[in-house]
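Heads up, one of the protein chains got dropped from this complex, but the rest are sitting where they should.
To keep things simple, chains are lettered A, B and C as they appear, and every chain counts its residues starting from 1.
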Amino acid sequence: MNAHSHREESFFRKYIWSTDHKIIGLQYGLTALLFLSVGFFLMMVMRWQLAYPETPIPFVGSFFGEDGILLPEIYNSLGAMHGTIMIFLGVVPLAVGAFGNYLVPLQIGAPDMAFPKLNAASYWSYFIGGVIMMGSFFSEEGAARSGWTSYPPLADIEVGQTIWLIGMVFLITSSLLGSMNIITTIVQLRAPGLTWRRLPFFVWTQLVTSFLLVLAFPPLEAAAVLQLMDRVAGTSFFLPSGLVISGEALAVSGGGSPLLWQHLFWFLAHPEVYVLILPAMGIVSEVIANNTRKPLWGYNSLVFSVIFLGFMSFVVWAHHMFLTGMGTAMSSFFQITTMIISIPSVIILSALFISLWGASIRFNTPMLFALAFLPMFGIGGLTGLPLGIAASDIYLHDTYYVIGHFHYVVAPGTIFALFAGIYYWYPKITGRRMNERLGQLHFWPSLLFMNGVFMPMFIQGLAGVSRRLWDGGLEYAHAAGVLQWNEFMSISAWLLGISQIPFIINIFFSLKRGEKVDRNPWEATTLEWVAPSPPLPHINFETLPEVHREAYEYSVPGRNRDFTPQTEPKKG
Amino acid sequence: MIDILRDLGLPISISSNGPVIDETIALMHWLMLFLFIGWGTFFIVSLVKFRKSKSPQADYIGVKSHISTVFEVAVALIEIVLLIGFSFPIWASRVNDVPTSNEGIIHVRVVAQQYVWNIHYPGPDGIFGSTQSELVDEVSNPVGLDRSSFGASDDFITINQLHIPVNKKVRIDLSTKDVIHSFKLPELRVGQDAIPGMSIPLHFEATMTSNQFLKKMVGTPREGKGLEISCAQLCGLGHYRMRGYLTVDTEEEYNDWLSLQAEYLLEDNEEDEWGDEEDW
Amino acid sequence: MEIPYIVDERPDTGIYNAKLGIWLFLASEVMLFGGLFSSYVFLRLGAPVGAFHEWGQELNIPLATLNTLILISSSMTMVMSWVSLKMNDFKKFKLYMALTLLCALCFLVIKYLEYSAKIHHHIYPSTNTFYAIYFTLTGLHGLHIIGGMVVLFYLWVPGSNMWKIKPEQFTNRIEIVGLYWHFVDLVWIFLFPILYLL
Partner (left out) sequence: MSSGDDVDIQSHIKVYMMVFASLAVLTIVTVSASYLDLTSGEAIFLALVIASIKGSLVACFFMHLISEKALITWVLMLTAGFFFILMFLPMASFIDQAQIG
């Protein structure tokens, strides 16, 4: 594979069908950022309808209907696709595909991923899946409109779902290939001396995340195949007998169960939410360790907690299904596991907080985003608890409270962590630092408006407003007292969009004009900073690094510098 | 706490199972607040105290004590208390206390379908006639009631109009004709998904009539708008308008309403079964 | 810098990269078929008592038994082709690979006969939940066979040049594809009783 690393490669070989993990990582990253913008764009359109129901959408209205008013069915499409795009095409590819690909080999001192061709295949499978998903908007039937959860029987009978399922199969394949590659890389290609206890925490989170993907995605693939059969071959895996749709008896054999889908779906989708959060935690830990200039507090308990978290995430899925008619045994079991799984999260967060004590904190942009992650994830995580307690979930299930809960963990949580990562590793990728002032201009408004969008959701949720309502609750009397928030949230969302402009400018501006830096601008200890910036094509390091110390030797007493790279040999 | 949550939007609860659920929600939020403020204070103090200009040299060890472990154990203990003390009993009562005999209770069937709630009352004999999906006719027979079956002759079906008497146990058997819906009475803290192919029982008891409720709402944005059934699960393009009306009557009002329905049935005038849209 | 441990084992884990890779892949396959098996259980429990047994009576047990034996044989020849490489006997390797492919082909032909008999009797996936899961499981398994055949064929003819240049890596490749092939056999070992016999 690396035989041609010294040869000149054609443009196509170098940037398109590349097998270099760094190029693939960048491909993943750019595509995912693009999809994030698309997902966000859909949401900004939906927020117009929620704020000003049944008024024509400005600027882009003509895409969505003759008179520019968002129809309910289109609203449902946009909602389902917002969820799908954000999760499967945005955050997972960015967190695992981009960050995992780019950084894991560097952090473990490997020349490339274990299977470079598979790596490229994984990206292209993702790309095809993305194209199929996007294409569904322009197909005759339109995009899927049964929520990202695709509950049958609705999903079995609604238009657009077939394309969604086919797209999902590609995305699942991509994730499977990618995560097998990451696991193998971590296990097999660690540099000499890099023992498990010396592994940077980020690598640990990638390892656990990849295991989640390998083992949890296939049941969803199975479910997708079954739903595809229902739609294409007329089977009734998810359709019981005796359904009457719009006055017509549904002509199927029946005998299936809609709950089967829910079980298989959530068997994936709960581990999936930890796939969204664990890499984010990894990134945040790296940034915090570096900018507090001290080791992470409780490395062992952090590692133990992510492993335990990963393990437990397979046995909590039915907390999404409390209201499906569950008996006492099942509901008690899943409540207990849900409460158990919250403990390692608390431990991880605590360890990160405690790491701050006694530090010497540098408030640069990556650190700001990483610090903001902590309380924001805290809010999201804490509001998960009343949902995990079945008694309170009776009231809160499928209200905006749930929407608020998970947006706090994914948007100001994961997205902020990813921003932190981009600012932090940008110098490694380009050899230039991103602009601090623009970074601050990105951070502060983003923090403000994120809360502006999502905080009122808890209020609406407490009032009992259901999610996925086209008119934002106008129809319902119990929503009357909290409707005024809709406009507030929408305006916050649009301002949040505007706040991203400095970021986009920063990315392109710094490519040419950013301050030039050497290979270790943040004075960090882990291996990626030993490589040149950017790392050498295909081989990363000039010589194979050898590891002599733990990952975070910052401010060790008695040393003349406040950091000691992992490669520095121990004396005598 | 419950007052704070009320101010934030939580509606008053008007059912016998509401208070325990509210209590659980309140306790959960106490726990959350406690954790958030505790950690938040630590967080802010650390940020201020250990900024670079004030603390140029980091301390390699940092926190030595393991007080956080105590803290974590405390969180775990509180969670256990919440589970065993509140959630398990509430759930057990939800699942196991479903009234099995029709003595002294109101028993109705609710059949959801895309964008309406069909309410099936057993009539004076208290016996539901059997239903078949083949008999469904959207206009004249939305639930597919077999009029010739045992006990069916006095059954009546309303659309989107659920009437129940106050202070009386109500049992509802929830099912659906097409896709998944979710039957939610926000003020009564009742919620249950309607799953195709299943009939799921649920039970509750209202403690306040609609009229009393409306009086309480005077002066709030809710003024003049009564109780309702909302659909909490995406069920298609009309999900947002799948709203039913719940009326909690006094015993007399309820009986009057029942006899009115019986009269309608005698007149065999299907049109009149349709409730007046805006009438709560 | 080459990627390490493509051919040799890493000392502390004792395996080479592709070995871990294939096992992870098989782990995901276990979960894929696991999802379908658990759907089978779910549907079987949901069907009227005895209905699955009743519906399954239409299936042709002798043909399926034959197919089981064929697939077991192909596993045998597969492992023999790997052993042949280990003993540096390239000719025998070719022979055993050919036999493996032949077995796979027989399996598919019999599968085709079974399917067409069903369709002839107007039995489709939509007939009832048993046939739904029957066609899905055997269909997916069949796709795995076809996929395996493509790889086997590649290694049998065009890919076998590698033997001359990098014999060790080639032997590893055969071991890897063998693991996959045995797994497909293993899945069938479970499919056979639950679909045909119960």
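Convention: a residue touches a chain if its C-beta (ideal position, glycine included) is under 8 Å from a C-beta of that chain, and two chains touch if they have at least 3 such contacts.
All values derive from a computational prediction rather than experimental measurement.
Within the complete assembly, A:H263 is the residue of A:H82, A:R190 or A:H263 that touches the hidden chain.
Within the set A:G25, A:P93, A:P200 or A:P219, the residue that contacts the chain not displayed is A:P219.
Although one chain is not drawn, the whole complex shows that of A:L71, A:M134, A:V159 or A:M330 it is A:M330 that touches it. Here the missing chain is touched by one residue of C:Y134, C:W156 or C:F183, and it is C:F183. The residue touching the chain not shown here, chosen from C:I72, C:L113, C:L143 or C:V157, is C:I72. Considering the complete assembly, chain C touches the hidden chain via residues 7-9, 13-15, 19-20, 23-24, 27, 30-31, 34-35, 37-39, 41-42, 45-46, 50, 53, 61, 65, 68-69, 72-73, 75-76, 78-80, 83, 86-87, 168, 171-172, 178-179, 182-183, 185-186, 189-190, 192-194, 197-198. Residues 187, 211, 215, 219, 259-260, 263, 267, 314-315, 318, 324-330 of chain A touch the missing chain (whole complex, contact as defined above).
By our rule, only the chains that are shown with their structure count from here on.
Here A-B and A-C are compared, and the pair linked by more C-beta contacts is A-B.
Note on chain placement: the centre of chain A and the centre of chain B lie 32 Å apart, centres being C-alpha means. The centroid of the Cα atoms in chain A and the matching centroid in chain C are 34 Å apart. For chain A, the set of residues that touch two or more other chains comprises 257.
With touch defined as above, chain C holds no residue shared between interfaces to two or more other chains.
Here chain A touches chain B in the complex through residues 71-73, 76, 145-147, 151, 153-154, 157-158, 239-247, 249, 257-259, 292-295, 297, 323-328, 331-332, 335-336, 339, 342-343, 346-347, 349-351, 353-363, 371, 374-375, 378-379, 382-383, 385-386, 389-392, 394-399, 458-460, 462-464, 466-471, 475-478, 480-483, 554-557, 562, going by the rule given at the top.
Residues 1-2, 110-112, 114-116, 118, 176, 180-181, 183-184, 187-189, 214-223, 225-226, 229, 233-237, 252-253, 255-257, 260, 263-264, 267, 539-541, 544 of chain A touch chain C in their complex. The touching residues of chain B, when paired with chain A in their complex, are 5, 8-11, 20-21, 24-25, 28-29, 31-32, 35-36, 39-40, 42-43, 46-47, 50-52, 55-63, 68, 71-72, 75-76, 79-80, 82-83, 86-88, 90-92, 94-96, 113-114, 133-134, 136-138, 144, 177-180, 182, 184, 186-187, 189-193, 195-198, 200, 220-222, 225-228, 230-241, 243.
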